[in-house]
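Right, one structure below, let's go through it.
Here the complex is missing one protein chain, while the rest keep their positions.
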Amino acid sequence: MAALDIFRAETRVWLEANCPASMRTPMPTDEGSSGGLRAEYKNPETKLWLDRMSAKGWTTPTWPAEYGGGGLGKDEAMVLEEEMRAIGCRSPLSGMGISMLGPVLLEYGTEAQRVEHLPAIIKGEIRWCQGYSEPGAGSDLAGLQTRAVLQGDHYLVNGHKIWTSNAHLSDKIFCLVRTDPAAKKHEGISFLLIDMAWEGVRARPITLISGYSVFCETFLENVRVPAGNLVGENNKGWTIAKRLLEHERKGIGGIGAPGAPTADKPVYVIAKDAVGEVDGKIADPALRNQISVQLMNTHAFQLTRRRAAEASEAGQPPGPMSAMFKYYATELNKTRYEAVLAAGGDQMLGWEGDEYDPNHLRNTREWLRSKANTIEGGTSEVQLNIIAKRVLGLPD
Amino acid sequence: MAALDIFRAETRVWLEANCPASMRTPMPTDEGSSGGLRAEYKNPETKLWLDRMSAKGWTTPTWPAEYGGGGLGKDEAMVLEEEMRAIGCRSPLSGMGISMLGPVLLEYGTEAQRVEHLPAIIKGEIRWCQGYSEPGAGSDLAGLQTRAVLQGDHYLVNGHKIWTSNAHLSDKIFCLVRTDPAAKKHEGISFLLIDMAWEGVRARPITLISGYSVFCETFLENVRVPAGNLVGENNKGWTIAKRLLEHERKGIGGIGAPGAPTADKPVYVIAKDAVGEVDGKIADPALRNQISVQLMNTHAFQLTRRRAAEASEAGQPPGPMSAMFKYYATELNKTRYEAVLAAGGDQMLGWEGDEYDPNHLRNTREWLRSKANTIEGGTSEVQLNIIAKRVLGLPD
Amino acid sequence: MALVLNSEAQLVRDSALEFFADKSPVLMLRKLRDSRDADGFSRPLWREMADLGWTGFLVPEAHGGSEFGMVGLGQVLEAAGRTLAATPLLSTALIAASAIDLAGNEAQKQKYFPGLVSGDSIFALALEEGAHHNPNRIATTAKRDGDGFVLDGAKRFVIDGHVANQLIVVARTSGGQNDRNGITLFMVPADAAGVAITRSAMIDSRNAARVTLAGVRVGADAVLGRIDGGADPLEAVLDRARAGLAAEMLGSSSEAFERTVQYLKDRKQFGVAIGSFQALKHRAAQMFCEVEVTRSAVTAALAALDENANDASLLASLAKAKASDTAYLTGNEGVQMHGGIGMTDEHEIGFFMKRARVAQAMFGDAAFHRDRYAALTGY
Partner (left out) sequence: MALVLNSEAQLVRDSALEFFADKSPVLMLRKLRDSRDADGFSRPLWREMADLGWTGFLVPEAHGGSEFGMVGLGQVLEAAGRTLAATPLLSTALIAASAIDLAGNEAQKQKYFPGLVSGDSIFALALEEGAHHNPNRIATTAKRDGDGFVLDGAKRFVIDGHVANQLIVVARTSGGQNDRNGITLFMVPADAAGVAITRSAMIDSRNAARVTLAGVRVGADAVLGRIDGGADPLEAVLDRARAGLAAEMLGSSSEAFERTVQYLKDRKQFGVAIGSFQALKHRAAQMFCEVEVTRSAVTAALAALDENANDASLLASLAKAKASDTAYLTGNEGVQMHGGIGMTDEHEIGFFMKRARVAQAMFGDAAFHRDRYAALTGY
């Protein structure tokens, strides 16, 4: 039996023995595990599952074992993923520590930084957020104005970040700051690690049109940041920032993919409930057509994600289609909820209250939430610019 | 009885007496009257109608009587139009002489130029075409390269014009030429009148994807143009050119409007014929919905044209919506023929031959012809630029 | 049919624009929402509107109205749409006034019009029973009971239902669930025994309610119009409601569009105004076109309704369909082009998108009216 087959057999046994029953059901939106000092576990098995997985390093299967990661090869990691999918395991831990900062520290961090931060990320002890955008620097991220002045052994940081996801629930923040205001705008930026508990750091949640508060404004007033918290070189933070944005876009590209939170039932069932059916068909043909357009585009996009994954597994270069994932996934998600709302009629127009089915209310909020998908993490316009430039080679 | 009512009564009597029976039927595409030395009249009454109308100056009702125009006031012209519409009179004469050059000569021409050219336009004796675009100067019209060098009493013209509509059927051409290559590109352009029969002028028809040849390339090789054929000032042709483009766009905005050539029958009848009906509805609901979108947009656009006309009649400024006519009309015309093709199925995919109904063949050709609508006379992209800049005031 | 306003309508338009801008900016809706105002609209302001005569635009002069008509009321609704003003204009000044005028007898007109015109009475049409607009699918029953009737059923999406003094209930006196025949309109006091009204909180922070009728007894004088013959006047009332709502949506769309264009000029990124980016310019220009053609359709529908033109229903469907599509476009593009701040509750542009979504669904969405346009045209 080949080594990989042995690994598969062992993994299967371990998962079967260790994954709690409730962790084998689809994840409700409010039971995701992002870790951190302030984490609350509505379902205690969420914590149990996190602890069991992180003890094996399988919250980050491919990270080096020396920091507490799984130390798995690519093939093994895929086997783990397949076996988890086979019994429907939830992801034990997610968040910007795993998806963004970790890969950056592995590539650009010092050994001391890795030792300090990676184990805490892997165990879900520390939750990270991202201090990138500013009120005047949205799509033009490099226009950021937050100043960091090196004063002996520390930076003195002053500025105003915005769209910091879940800053009010996070323990630390990685920030882009301007360390050389005289340099060209991409060349005077640095990448700093800041503790949210430090004096001068304050996060204020922003209410979205959906009523959710997933973003904050984060104010930095005379925050003293040890010089050792600089990642990479001084004034070279833009390179790191760009790399990190690639990780972010890959993450957002998962919206609407299998496993993403879904409406309570398929949109065509919602439609049949609301308008009735004739010979098994949704009685409103225009609605039925709208739903087909949406489902078929989603189907084709899911196949595209799978094609990219297979190409990657086959060792082929990721291919140009990966540049489109963020754009297409978020636009699709908007059309998806538009179809859900069109299907639901007035029952999907509620804001709150007992007159509405909670599933319907959630769909309505998610419809509003989806409107931000094409803005956050790089607007659709920015994604199209990127495709035009990097993939198609069209001139500036 | 008010003077206008008297005019109306007289006009009604005159039209009733003078408009031939066949000129009161909808115009087939191949019976339009554009005049000119090479005009052929498939239906002799077309010529009769032209002669009767031009004798009264009513081919150009508002042009001054001294040149042979109708000399009518705005109110009278509207009455004439209403009375013609009431009994379904065809337009007696159309073409670039009436719609473009005439107004320009009235505004910028010398008395000698008006006396020479206006009567011939009014009577339909001379057909004009437009020498604007060049292979390297499409949307960037001001980038034109055709050179005109003043040599004593004449200009020597060399260049290559393209998209000259019906140049092969026209007698004369009004051209934009570069008279000062050293000046900024908008400032060295002049407006010349050239006879197609002069030595060095050659027109070559261009076949379109529809198989039609409505445009030509026009080559100008050492053409000697009398200096008196300059309209306006030397190097000031761009002002005239822009004014003329406004006239052109207004003309093209009429596509898809009432009175424009139509498919042989309403698109929903074509659809019912092709896919059948259920309870009076087109049996294919997606097709039915596509047709409704198309017809409703057309309806709303026709109302918009009417609104603009009423505003103009009421003496109000034309309003910003007139900037959209060219764009909207041509895009609508494309969707219109897409609906016709979708309705017709394979019977609307024929190119030629007895296997196809001639009406279907014409629809198919018109579908292909419609693709050029959003390119000729200023692309849709240029129109959107104009709306964004002039109407919305968005910055460059 | 005139597509250009006459000077009287222009005067109404100007004063309405000024009125709502001054007295009911979008901030007012936010305050009503955040304070969880029990009424959901301002009664003093409603009184002012009545004093301006707007409640009487569709009421005969003999009954204290001005008969100014739909074109005039459309100007007021459009102005209200610009600031997302929450008012009973649609439910009361348009729908109830039309229903009573078109279907009511002299006694009913004398009974209801004074309170309607003065602004004292608020009315609500209790029509919808399913999740989607369907005026013929009525399961609510009205059974003969002596001289009068007993009503039973459940209604939803009842605009201004929880603040209404009077409900206009669409009930079935005969026929099957989808029959056009057998529908009857009833005037039912909101405080009648057996009537239960619950406000439903919708995304647009405006008023709508669920109404249940359990053994509600009304007299024969409660019948508005002919027994079993309610479908025709109801359709005429609904066409006015669609055109009026389309006028309101046109106002909201115009405002959302203009605010977005202004933002494109103001917001700087990469050292320039984002309105200098051609992709945004083209999308803004396309929105401009859609707003303009919608304006034409709305104006034509209002005028046709005033003239009882043959194509009034066709134009009402055209107006509501175009207004729905355009409101969707301007709301969504508005949020997207505002970027980050567009997705916050703090900024007002999101209010336009939310109101647009509710208005899209009300009295038939674009798909409903495309279907109706096709049926009316004969295909």
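Should a chain be cited, it is by its letter among A, B and C, assigned in written order, with residues numbered from 1 in that chain.
Just so it is clear, a contact is a pair of C-beta atoms (placed from the backbone, for glycine too) under 8 Å apart; a residue touches a chain by one contact, two chains touch by 3 or more.
Computed from a predicted model, the values in this text were never measured in an experiment.
Here is the thing to keep in mind: the chain we left out touches A, B, C in the whole complex.
For the chain left out of this panel, the touching residue among A:Val115, A:Val149 or A:Leu303 is A:Leu303. Interface note: of A:Glu83, A:Glu248, A:Asp346 or A:Glu381, the residue touching the hidden chain in the full complex is A:Glu381. Counting over the whole complex, chain C has residues 277-279, 281-282 touching the chain that is not drawn. Think of the hidden chain as still there; on chain A it touches residues 266, 268-269, 271-272, 277, 280-282, 288-289, 291-293, 295-297, 299-301, 303-304, 306-307, 310-311, 314, 316, 320-321, 324, 327-328, 381, 383-385, 387-389, 391-396. Although one chain is hidden here, its contacts on chain B can still be listed: residues 133, 136-140, 143, 162-163, 206-209, 211, 274-275, 284, 286-287, 290, 334, 341-342, 344-353, 355-356, 364, 368, 371-372, 374-376, 379-381, 384.
The definition used in the following text is that only the chains that are shown with their structure count from here on.
Chain C has its Cα centroid nearest to the centroid of all protein Cα atoms in the structure. Farthest chain from chain A (centres taken as the mean of C-alpha atoms): B. Separation between the centroids of chain A and chain C, computed from CA atoms only, is 41 Å.
One inter-chain figure worth recording: chain A and chain B are separated by 55 Å, centre to centre, where each centre is the mean of the chain's CA atoms. For this pair, chain B with chain C, the centres built from the Cα atoms lie 43 Å apart.
The set of chain A residues that touch two or more partner chains comprises 286. Within chain C, the positions touching two or more other chains are listed as 280, 367, 370-371.
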